[in-house]
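Data block below; observations after.
Here the complex is missing one protein chain, while the rest keep their positions.
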Amino acid sequence: MAGIITLLTDFGTEDSYVGAMKGIILSLHPGVTIVDISHNVPPQDVTSGSFVLSHAAPFFPKGTVHMAVVDPGVGGKRKPILIETEKYFFVGPDNGIFDMALQREKVKQIILLTNKKYFLGYVSPTFHGRDKFAPVSAYLSLGVDPSLFGKRTQSINKLEFKQPPIHNGKITGQIIHIDRFGNLITNIDEGLLRRVFKNKAFQTEVGHIIIKKLVPSYAYAKDGDVACLIGGCGLLEIAVKNKSASKALMITRGTPVEVSARDKTL
Amino acid sequence: MAGIITLLTDFGTEDSYVGAMKGIILSLHPGVTIVDISHNVPPQDVTSGSFVLSHAAPFFPKGTVHMAVVDPGVGGKRKPILIETEKYFFVGPDNGIFDMALQREKVKQIILLTNKKYFLGYVSPTFHGRDKFAPVSAYLSLGVDPSLFGKRTQSINKLEFKQPPIHNGKITGQIIHIDRFGNLITNIDEGLLRRVFKNKAFQTEVGHIIIKKLVPSYAYAKDGDVACLIGGCGLLEIAVKNKSASKALMITRGTPVEVSARDKTL
Partner (left out) sequence: MAGIITLLTDFGTEDSYVGAMKGIILSLHPGVTIVDISHNVPPQDVTSGSFVLSHAAPFFPKGTVHMAVVDPGVGGKRKPILIETEKYFFVGPDNGIFDMALQREKVKQIILLTNKKYFLGYVSPTFHGRDKFAPVSAYLSLGVDPSLFGKRTQSINKLEFKQPPIHNGKITGQIIHIDRFGNLITNIDEGLLRRVFKNKAFQTEVGHIIIKKLVPSYAYAKDGDVACLIGGCGLLEIAVKNKSASKALMITRGTPVEVSARDKTL
């Protein structure tokens, strides 16, 4: 057991919601270490939450409980779940929020959270983060066996998130995240680029702009230059040196990105 | 002793203020657990800070020190105080910031913080959070007896915050908080609604809109629907499914809300 619980939500930091969850967790497991991954996921944006979680979760020690609550369906039919993988526990709504993180994990079992013994005495229909997921995460971090929280299930819901398709040697992806610096992050990863283009040069087209420059890091571009690079997450990014690429190129999340070969060796 | 100190301020997270307070606390009590409730209370908005604190504080373990610094009167005549209740310690300025949290607590004693032994050597007239409240909170979390910080007092200042009045079977409240999702939170709680309307249906009027729909959770409304519900805080809320009610209905904090009976059973 790592004794660590990470939190990812769209609750923001202006309200009492995050504090209430931490109070519950610390009441049940006073010695636990709570780490905020982010509470600033755009409201109800499950895909964005899944992306952020997937790039932070794998750096935590074995045994960490990753609790994620971006939960537009709270109080409705979506199920509360616990997923145990070889390294971690994931706790939250069954709406695809863990989809991207699970691509790197080996799933051992999926449990539907039904045992009320591990919920708060009164469960509000609008705040399962506090009333179900926080206490379940705390009990998990104390070593309670996953099977005690409910029955196993076989399938979970997936994000409507597609691997970028390849046609005629072109990869068609999209901008799935814009970070604080305005860098445009695509869903095209380094491994895919290598498989498709091998040692050939490629160019990236986004919003009618064709970018041929591929740099190892921001420091290799000149001020105002538009360039591609492989970011810290291993994904193809489009950046404008010392500017917000999102603002400079007027590109928003969801914009298609096409990567194709150039007749040149890298 | 819980060994936990929670912090609620309007200091934001761009400046050095919160870090400085945490440095002081950890210097005096290295093993303490510090939990941020929020540092994004709107600047100098004591009422909003009181609301957020009151909905997070009760979930923490017995013995927790709740330190709150929304303090427009810093360096002036307002007194620095410590309130001991059956469960908690509250430390901060005597300006009503603890008012709403204290409605659920049984007060044991109120102490004026005057003993300079527990302040920093030099007290800045503009930053009592760092120079008085942080060290006092740290010493409290170490088990220092409340009576050592100063003399008892009997009364504390109250917020100008009224319980919603009832006339001719109508409750007249107001929007006291707008959360990150744009939900409009009123000062009318579930218990009051039950006492006034019992098992009768009621309708809510805000900004010339009459809302008859009362749903158990957001998931029960349709996209774009305006509906009322009892939120995670136990208060009547007005929400627009998958939208910001504040923006969609153009309602701001302070707007009056009127709840009246309908000739129907719930």
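Quick notes on this one:
Labels for the chains are A and B, by order of writing; each one numbers its residues from 1.
Here is the rule we use: contacts are C-beta pairs under 8 Å (C-beta built on N, C-alpha and C of every residue); 3 or more make two chains touch, one makes a residue touch a chain.
Quick caveat: nothing in here was measured; it's all calculated off a predicted structure.
Residue A:56 is the one among A:56, A:120 or A:261 that touches the chain not shown. Although one chain is not displayed, its contacts with chain A can still be listed: residues 2-4, 6, 8, 13, 33, 35-41, 51-61, 64, 177, 179-181, 216-220, 229-233, 242.
If you put the missing chain back, the residues of chain B touching it would be 10-24, 26-27, 30, 34, 43-44, 72-78, 124-127, 130-131.
Simple rule for what comes next: only the chains that are shown with their structure count from here on.
Centre-to-centre separation of chain A and chain B, using mean CA positions: 31 Å.
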